[in-house]
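For this depiction, one protein chain was excluded, whereas all remaining protein chains were kept in their positions.
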Amino acid sequence: MPRVVASILTAAMVVAVPLTAHAAKDTLSIGMGLEPPHLDPTAGAAAAIDEVVYANVFEGLTRIVADGTVAPGLAESWTISDDGLVYTFSLRQGAKFHDGTALDAGDVVFSWERAVGPDSVNAKKGIFEPIEKIEAQGASTAVVTLKRPTGHFLFDMGRGDAVIVAPESAETNKANPVGTGPFVFDSWAKGNQIRIKKSDSYWGTPAKLSQVTFKIISDPAAAAAALQAGDVDMFANFPATELIPQFEADPRFKVSIGTTEGETLLSINNGNPPLDDVRVRRAISHAIDRQAIIDGAMYGYGTPIGSHFAPHHPAYVDLTGMYPYDPDKAKALLAEAGVKDLKLRLTLPPPAYARRGGEIIAAQLRAVGIETEIIPVEWAQWLKSVFRGDDFDLTIVSHTEPLDIEIYARDKYYFNYDSAEYKAVIKELAAEDDPDARTALMQKAQRILANDAVNGFLFELAQHGIWPAKLRGVWANRPVQANDVTAAYWAD
Amino acid sequence: MTAAEPSGSNTAAVPVLPGRSGLVRRLFRHPGFVIGSAIVALVVMAAAISLVWTPYAIDGVNISGRFAKASAAHWLGTDQLGRDVVSMLMSGAVTSLTVGFVAVGIGAGVGIPLGALAAVRPGLISEAIMRLGDLTFAFPAILTAVMITALWGPGAVNAILAIAIFNIPVFARLTRGVALGVWSLEYVQAARAAGLHPARITVKHVLPNVASVLIVQATIQFALAVLAEAGLSYLGLGAQPPSASWGRMLNEAQTLLYLAPQLAIYPGVAIAMTVLGLNLLGDGLRDVLDPRLRGR
Partner (left out) sequence: MLSVVVRRLSGLAGTLFVASLVVFAVMDLLPGDPAQVMLGVDAREDTLQALRERLGLDRPAFERYVTWIAGFLSGDLGVSYTYDTPVGTLIAERLVVTLPLAVMAILLSTIIAIPLGLTAAVRRGTAVDTAVMGFGQIGVAVPNFWFAMLLVVVFAVQLRWVGAGGFPGWDAGIGTALGALVMPAIALALPQAAILARVTRSSTLDVLGEDYIRTARAKGLPNGAVLWRHVLRNALIGPLTIMGLQFSFLLSGTIIIENVFFLPGLGRLVFQAIAQRDLIVVKDVVVILVAVVILVNMIVDIAYAAIDPRLRVRDDGR
């Protein structure tokens, strides 16, 4: 039906399309806080890369969909041998790279061998490590043989790091990504915006939007202003939590508070005395008031956690009651451990949850007699001194990988937790197929972590999406860090 | 980090200290000086008091009491963590003054001897010292500061260092310029001809003559240093919590402009007032100590 045309711009669009068509908008601009360093998801860890290209420009054999499950991607279907070692993928017919070359099994072999090869600069090379060999059987069948059964292999191959690239364009994907997705890379004005356009030759359901622009707006206040002014249509993850209420009250917008995989921790260096004493770590857990941190640092958005596990996951156990906020108990535990005049370094990376949360935690720890020296660092320094160097006492960081409880079983992981019992549980979990047994094991793992008070478990980051009330088909939750807009459209 | 006014950069300037009794009287008849010293005295007092007492503790947080409006309990309200703004401002004065004072102190302490040396030893040493000064000035100040803090981490000490580096050549150039003029005076040359050691001549004749110009310059540099500290803290490179800092207060207020714009007002007023006070004080001193430049 005809609508009141408010601007010259829309009027021009009405002229451009057949008169019978709706004048509905078919472009979208998405604000994002951080600019991706480049656009090759197979050669970088920055979440911003996937936020632009995942599912939109690049596709893998499998893909992670909105509810966090694995769905077919470039592989139409697959079979797994009984011993769980051989995966046979049959590829989509008619899938093409944006440069016109057809996708075949050779591209799969190329992509994954490249990721696992000696020159690989894949940030998640580890997920390819179980692969024994990859073979192409004809043009449309790829057979992968694993060294050992790997329960999460299909999930891992759905990550941005495992997307299929073509040998012709692999080396230039950073600046000019060539994938198989429903959107084609269009332009990138560095520091400003990245634009992708609808592909005319997509193998599957074509995108409903003709053009999507990702605008880089790093300042929270500017983000709010840009939304208000209509300079951007939406933020999948709005950076200024404190301003969300003003958008909730605005009928033009839909505010969606969803879930992420980001367990935010006060990480403790378990290797540094007296932090190797579980009583001291428990004292810290009792000293922190999670709700005050969520209110103060995140303006109320976030779910308290009691262990390293996402609350929306079916296997989650609520352990937040294990260490209630109790400064007196904390002091008693410290006294019991014989710790006096404790002075710790609190290393804070740049995100607001760390910097704001750090000031609050410092005050809470001071209240139980633990002095902290706040050391703000850039990511580069954090990686060097905390993550690689073990040169820290406390730090605040959000672990955004899905289902990453196995990090506590790693040797020499940065918080230096070492528990034979825990390692045994994780080992058992990796080999277990039965869903109920897996749930039981995951719950056991959560309990061990909470009991050992490995880290100060703070809260699960919330996903604060703000988009126009008329926009449909965007993700409310964040199972992986992506802005999958392949199904997004404007309702009339 | 703005303004490099060429006050006293004249090589021939050999101001003579006026008589002491008239000096004080004339200073207190200078309206700029009076206003300036009143402001500076106020800031110094606030800083001094905050060392022993502030209305509220600044290292505690009170989430439920955040963003309070101005009231009898909190004269200027509370900030995003529920801390009392007046207390934060008082403590911030300590940071500003300390960083400014120490940075200018280092600048003068290193720069004046270098400048005096350059005046005594023309040629290679003088050339080397002056070139080094040029090199420092060729780096945009803010980039130097950012690189220093990237190297050694943000904090008050490194902020002092970054500001001090730019003060050294200022004092060196000024000292050298005025000292060269003094060295050309007849009685100084006579003393030199009589075999007096250059170091003694420097202490006895040169420095007293340089003193008034240096005092004026130091005041102005102090003002610049306070501004610079604010700028660095605003970028997150200055003093870290729990110590308060005006620049960091502005940094934190920036994301809250829609929610609590008042938080962006107070620290800025504090910075501008302090700088204004120091500048007025410096200008007043210059007018009185160095009458040739009066009214500029």
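Letters A and B mark the chains in the order given here, with residues in each chain numbered from 1 onward.
Basically, a contact is a pair of C-beta atoms (placed from the backbone, for glycine too) under 8 Å apart; a residue touches a chain by one contact, two chains touch by 3 or more.
Note that the structure is predicted; figures quoted are calculated from it, not measured.
Note that of A:V109, A:V143 or A:A226, the residue touching the chain absent from this view is A:A226. When the omitted chain is restored, the residue from B:A46, B:V61 or B:I271 that touches it is B:I271.
When you scan B:A70, B:V110 or B:I142 for touch with the missing chain, the hit is B:I142. Interface note for the absent chain: among A:S90, A:Q193 or A:Q463, the touching residue is A:Q193. Residues of subunit A in contact with the chain left out of this view: 35, 37-38, 40, 43-46, 118-126, 174-175, 189-193, 215-219, 221-222, 224-226, 228-229, 231, 350, 378-381, 383-385, 387-388, 401.
Residues of subunit B in contact with the chain left out of this view: 1-6, 131, 134-135, 137-143, 146-147, 150-151, 223, 227, 230-231, 234-235, 250, 253-254, 257-258, 261, 264-265, 267-268, 271-273, 275-276, 279-280, 295-296.
Here, only the chains that are shown with their structure count from here on.
Across the complex, subunit B is touched by residues 219-221, 224, 240, 242-243, 246, 292, 295-296, 352, 356, 358-360, 362-364, 366-367, 374-378, 381 of subunit A.
By the touch rule above, subunit B contacts subunit A in their complex via residues 59-61, 63-64, 66, 80-81, 150, 153-154, 236, 240-242, 254-259.
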